[in-house]
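Coming up: chain A.
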Amino acid sequence: MSPLQGCLLVSALLFAIGFAGAVTRRHAILALVGIELMLNAANLNFIAFWRYGAHPEALTGVMFVIFSIAIAAAEAAVGLALVIAIYRHYKTSNLDEVKDLKG
Partner candidate 1 sequence: MLGEQIIKGMAVTARNFFGSYVSKERLTTVQYPEERLVPKENTRQFPFLVYDGDDAEKGLRCVACQICEKECPPQCIYIVKSKDKKPDYKGQPQLYPLTFDIDISVCMSCSICVEVCPFESIKMDTEFELSTDDRFAGLLLHKQDLAKPNSHYHQVHAQDAKDSDAVIAGEKAKAEAKARAAAEKARAEAEAKAKAAAAAAAPAPAAPPPPAA
Partner candidate 2 sequence: MSLPFLIIAFVTLFAAAAAMSLRNLVHCSLAFVVAFAGLAALYLNLDAQFVGFAQILVYVGAIAILIVFAILLTRSGDTPNEAVLAPGWFYGIAVSAAVFTLLGWAVLSSSALPKEVSSAPQTTVKNIGEALMNKYVLPLEIIGLLLTAAMIGAVIIALREPGKTKMEAGELKIDKTAPPSSILHPPSSTALTGGHS
């Protein structure tokens, strides 16, 4: 197994863990955390392909990860603001109970 394959396997497992968490946990914050883990698994893929790929001097993977981290930060901020707004409205942060379309 080459180092690249090791990285990709780690990233696949991380993605699976994040996916499982995001799908199965009831709490809204943990769903967000699961999505963050999935994003980071993708970032690890980018870095691994940049490091062991053909043209590391082009910095494509690094750039992608930098932008991805910035987007993840924005996503976390908006997502957590949503969680707080939902909590304020429904008095719960359990995703299963938040199903009313009418306020």
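By definition in this document, contacts are C-beta pairs under 8 Å (C-beta built on N, C-alpha and C of every residue); 3 or more make two chains touch, one makes a residue touch a chain; residues count from 1.
A quick word on the picks: all candidates are chains of the complex that A comes from, given by their letters.
Every value quoted in this text rests on a predicted model; they were computed, and no experiment measured them.
Note on this complex: chain A touches candidate 2; the remaining options among 1 or 2 do not touch it here. Remark: chain A residues 1-10, 12-21, 23-27, 29-30, 32-34, 36-37, 40, 43-44, 47-48, 50-54, 56-57, 59, 61-63, 65-67, 69-78, 80-85, 87-88, 91, 93, 95-96 touch candidate 2 in the complex.
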